[in-house]
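Here the complex is missing a single protein chain, while all its other protein chains stay put.
Right, subunit A next:
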Amino acid sequence: MTATLTDRYISATVRTLPQDAQADVRAELSASIADDIEARLDQGEVRQDAERAVLTALGDPDVLAASYADRPLQLIGPRYYLTWWRLLKLLWAIVPVTAVVGVLIAQLIADAPIAETIGTLVSVAIGTIVHVGFWTTLVFIILERTGADTGERWTLDALPDPQETGAGRGDLIASLAFLGLAAGALLWDRSIGFVLVAENGVDIGVGLGSQTTAMPVLNAELWPWWLGGMLILIAFEAALAIAVYARHGWNTGFAWLNTALAIVFSTVILHLLITSQLFNPEFVDYTLDRGDVPPEVGRILAILLGAGVVGVSAWNAIDGWLKSRRSVAH
């Protein structure tokens, strides 16, 4: 004899219930369904139609089973959703960028082919985004089903800080001081030199200046055009800082200007670095060409320096946009 629709419905329902509840639910549900069908038969329905109507009204057996077993019918419910989303956003903001930058530096140091480097970077970026998303979500799906407590309670302390507009007097002073130092350092290096070189050992009984010669770090040939350009960039940055202060905040125009300055600055530095024009050849010989330094060190240092310059410039540009967006929101 083939199983009736009712038998199949009940089996589909109790299948996923805990073992100890299965027999009880099976017996109770079959009695309830039989009662319901009987009531419909009393009203003159045909048995087949009555059975179909009763089972259809009960709906998807998996939903019914979830209701019996008190199982959630969502991956992550309201209890964990915000914790999950906040954590995921934080991890997505940190992990892929860190991984990509790390791999980029490693590939550059290994001097891997450009195509291979690009391919690796794309797959690392996609891979970390997917992995971070998957594993974080999996942890929260398990939390949702075990009912564990994440220990996160909202308190007033969690209110976002009033965000810095980046347009205060402190910001202006810090920017101008930093830019002034940078300009001063360039000029000092140009006119006197940063590195003190002693021909022989240093005698502490004599003044430092009389037994050493100062050596500029940057290439003397950068003067006047490149260095002058740098000083103009610094002047632009200073003007931008003053304008931001005067206008009481960032706006889209400032952010564009800031981004352009950052791009120009990092492009110039990278160009000089790649064409080996940035540093004073004497200084490079003195530090790296001493026989005991492996030849790769200079290249690796150049890559790290280049990555550092691009990273700082990129952050500077992004920071400008964030601040302009915030001051629009205010």
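The rule is simple: a residue touches a chain if its C-beta (ideal position, glycine included) is under 8 Å from a C-beta of that chain, and two chains touch if they have at least 3 such contacts; residues count from 1.
Please note the rule applied: contacts and distances are computed from a predicted model.
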As a check of understanding, state which of "PadR family transcriptional regulator", "Alpha-E domain-containing protein", "LptB_5 protein" or "Cytochrome bc1 complex cytochrome c subunit" is the UniProt name of the chain not shown. "PadR family transcriptional regulator"
Which residue, A:A27, A:V46, A:I142 or A:I173, contacts the hidden chain when the whole complex is considered? A:A27
Which residue, A:V14, A:A50, A:L64 or A:L179, contacts the hidden chain when the whole complex is considered? A:L64
Would you mind spotting which of A:A39, A:I142 or A:L181 touches the chain that isn't drawn? A:A39
Residue-wise, where is subunit A in contact with the chain that is not depicted? 21, 24-25, 27-29, 31-32, 34-36, 39, 57-59, 63-64, 67-68, 70
